[in-house]
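Other chains dropped; remaining ones untouched in position.
Naming follows writing order (A, B and C), and every chain is counted from residue 1.
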Amino acid sequence: MRHDGRNIKELRPVTIETDYLVHPEGSVLITVGQTKVICTATIEERVPHFLRGQGKGWITAEYSMLPRATGSRTQREASKGKIGGRTMEIQRLIGRALRAVVNLEALGERTLWIDCDVIQADGGTRTASITGAFVAMTMAIAKLQDEKQLPIFPVTDFLAATSVGIDENLGAILDLNYVEDSSANVDMNIVQTGSGNFVELQGTGEEATFTRKQLNELLDLGDEGIQQLVMIQREVLGDIADRIGENLGSIL
Amino acid sequence: MRHDGRNIKELRPVTIETDYLVHPEGSVLITVGQTKVICTATIEERVPHFLRGQGKGWITAEYSMLPRATGSRTQREASKGKIGGRTMEIQRLIGRALRAVVNLEALGERTLWIDCDVIQADGGTRTASITGAFVAMTMAIAKLQDEKQLPIFPVTDFLAATSVGIDENLGAILDLNYVEDSSANVDMNIVQTGSGNFVELQGTGEEATFTRKQLNELLDLGDEGIQQLVMIQREVLGDIADRIGENLGSIL
Amino acid sequence: MRHDGRNIKELRPVTIETDYLVHPEGSVLITVGQTKVICTATIEERVPHFLRGQGKGWITAEYSMLPRATGSRTQREASKGKIGGRTMEIQRLIGRALRAVVNLEALGERTLWIDCDVIQADGGTRTASITGAFVAMTMAIAKLQDEKQLPIFPVTDFLAATSVGIDENLGAILDLNYVEDSSANVDMNIVQTGSGNFVELQGTGEEATFTRKQLNELLDLGDEGIQQLVMIQREVLGDIADRIGENLGSIL
C-alpha cells in the first residue's frame, strides 16, 4: 500500500474540465490528484521562419508554474530574466509529443501555441500537461474544422502521458506524486498514443541504475495507466473523439 | 445603460473563493465579472537587505498574466527575458497599497510575498488583484497569529480597490470592463481603506484631460464601489474580520 | 517655515535654459532648486510598428539619472542590464503626459523621442522632467513647422507638473525637495494643462493614508504651482508660445 492509500497500479483521480477559460480557442483544467494544470491552445495563422512556404503547420509549447504551485515559493522565471533548464526540457517535450499525433501538412501553415500553466503541483506536472494539452489542442483544431478551414481532421491518434518509477520498498509504481517522486530510485515518463505506440520514453536513474527486467515492468504499468487516461480523454471530447477514431480507422 | 446591462454605478458580480490552493499560507480566487485572479500570500522569515536588523517587516508583490488570459495571446515575460513597464507599475502599486494597512513593526522581521496571477482578464486586473490580495494576506497573517507568532494583529484596516472612468456618452462610470476601459477618455484607479481614506489615487487622461468637477464625480462613484467590496471581504474573512475591527476600534 | 526657508506654498527657483545642446531638435536644461535635468526632443520620421499606416504620430520618453546625480552613487541601469521599476514608471508617465497635449494626427507619422537625463537630483525629478520636456518638445515641433512640414501646430495646450505632499508638522506643502519627500506621509504628483485641467494625478500614501479634505488642499496648492510654471514656460518659449495660444483660442 502506498502512503496515500493507492495500490501500485493505481492512477490518482483524474478530471479534465473543458472550456475552462473564455478567450482561448481550446482550454482545459486538468486535475491529477492534487496536481492542477491549465492547458490552452492558441491558433496563429502563420508558422515560424524555418517553416515558411512549406505548406506545413507547427506546434510549440510553453510551460510554467505559479510561484506558489509548490510547497515553498519558487522564484518566477520572468524575475530571474531567464528560463531554467527544467522548464526548457518540459516545454520541448510537450511540443514534440503533440507533433507526433498531428498531421502537420493537413494543419496548413498555422502554429498551434500550447500553454501549460501549473497552478498546483504534486508530482507529474509534465505528464498531466501533455494529457491535458492534447484535449485543449484537439478542441481548438475541431473548432477550426467547424469553421471550414481544414479539409481533413489532422489529429491522427489519441495521446496521453504518465509517470512510472521504482520505489525501494514497493518496486514498480504508477503515477508518482511529489513525495514518491522525490524518493524513487528510478523515474520514467512515458508518452503513448491511444494505439499503444511509444512517442517518448524518458527513464532516469538519479544516482541509481535499472535493469532490463525492471524496464519491462515499468513499461507494462505505464501502458495500463495510459489506456485509462485515453478513456477519460475520449469521454470529455465527446463527438470530437469520433473524428480521431475515423482517422484511426482509415489507417487500419 | 452600459453595453453589459449594468447601470453606471454598478460593480460587476464579485466573488472571493478562499483557500483556493493547498500550499500557500493564504490564497484566494477573486472573480470580478470575467476577470479572474489567483492571489496568494507567502510568509518568509526574513526581510530584504535594506531592512535587516530594524525589527520591521516588509510586503512585496508580483503580478503576472497567463498568456491566454487575454483575447489574443500575450508573449510571456519569462520568454522575453524581462518584465515590462506595465507589470512593474502594477506590482509596485499592489505592494505599496498593502503596506499602508499593515503595521510593519507588529509583523516582525518577516516578508510577505504577494503573488497575483491573472488567469482571465476583462479589465480591472490590478484593482481585483489588490482586493483579492488583501484577503489572502490577511488570512496568512491570521494563521501566523494563530500559531502564536504575533503579539498583536498587524492589519490595521480593510483595503480594496476599484476603477472609475469617464465614458464619452455615459459620463462617470464605475468598475470598467475591458471594452469600457479601452474607449474611456479618463481612467482612474482608487485604492481606499475600509474607513474611507485614500491609499492610492491614479488618474490618467490618455490623450485627454479632466476637470476638478469630473474628478469629484469619479471619487464619489469610487467610494460607493469600495464600500461594497469591503463588505464582501468582511463576509469571506468571517471571524478574522473581527481582528481588524478591533484594531479599528482601538484607533478610535 | 520649511527647512530651506520657503513657505508652504512656494516653489523653488525655476529656470529653463533653451537650446542647451547643439545636436537635438529641441533641448533644455531645467533647474528646480538643486534638481537639474537635461531634456531633449528628437524627431524620427516613422512610428512604432503598432501605429504604422494610421496617419498618426507618437511620443515616447526615456528617463535616466547620472550615477552621481544622487547623494550616494547609484548603479547604472546599463551595468545592471535592466531598467528598474521606478524608471519605467517615470518614463511611461512622461510620455503619456505629453501625448495629452499634442494632436497626434496633426503631427503625422513621426515619433518624438523625449530624453530626460537627471544630472543632479534633489526631489521632484519626474515633475521637472515633464515641465522641461514640454518646452524641448514644443521647440522641436516649432522647428518642424518652420520647415513647412506641418499643416497646423499640433501642441494644443501648455503642460507642467509639480509635486505636493503632506508633512506631519506643516501639513500640505508645494514642490517637495528630497528631504521633504523622504519624510512626507503623502506624496502626490500633479500634471496639469495651462487651462487648468488634469492630465495625470498620482497620490500615494507610503505606509499612510489621506482624506478627501486633504486631497482638496493638495490640489489647490498644486494648481498654484502649475500656473507659475506655465508662466515660465511661456516666457522662454517667446513667439512659439503664441502658436499654442492660437490653438487654445480656436478651441474656445
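What we mean here is this: a residue touches a chain if its C-beta (ideal position, glycine included) is under 8 Å from a C-beta of that chain, and two chains touch if they have at least 3 such contacts.
A quick note: this is a predicted structure, and the numbers were derived from the prediction, not measured.
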{"item": "Oligomeric state of the whole complex, in copies, if 3 are shown", "value": "6"}
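The working rule: only the chains that are shown with their structure count from here on.
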{"item": "Intersection of contact partners for chain B and chain C", "value": "none"}
{"item": "Most distant chain from chain B, judged by the mean position of its C-alpha atoms", "value": "A"}
{"item": "Fitted rotation between chain A and its twin chain B in degrees, CA, nearest 5", "value": "180"}
{"item": "Centre distance in Å when chain B and chain C are each reduced to the mean of their C-alpha atoms", "value": "29"}
{"item": "Euclidean distance of C-alpha centroids - chain A vs chain C, Å", "value": "52"}
{"item": "Set of chain B residues in contact with two or more other chains", "value": "82"}
{"item": "Residue numbers on chain B that touch chain A, as the complex places them", "value": "21-24, 27, 34, 38, 40, 42, 44, 62, 64, 66-71, 73, 76-83, 87, 113, 115, 117, 119-120"}
{"item": "Touching residues (chain side chain C, partner chain B) in the complex", "value": "82, 84-86, 88-89, 91-92, 96, 99-100, 104, 157, 188, 193, 195-212, 215, 219"}
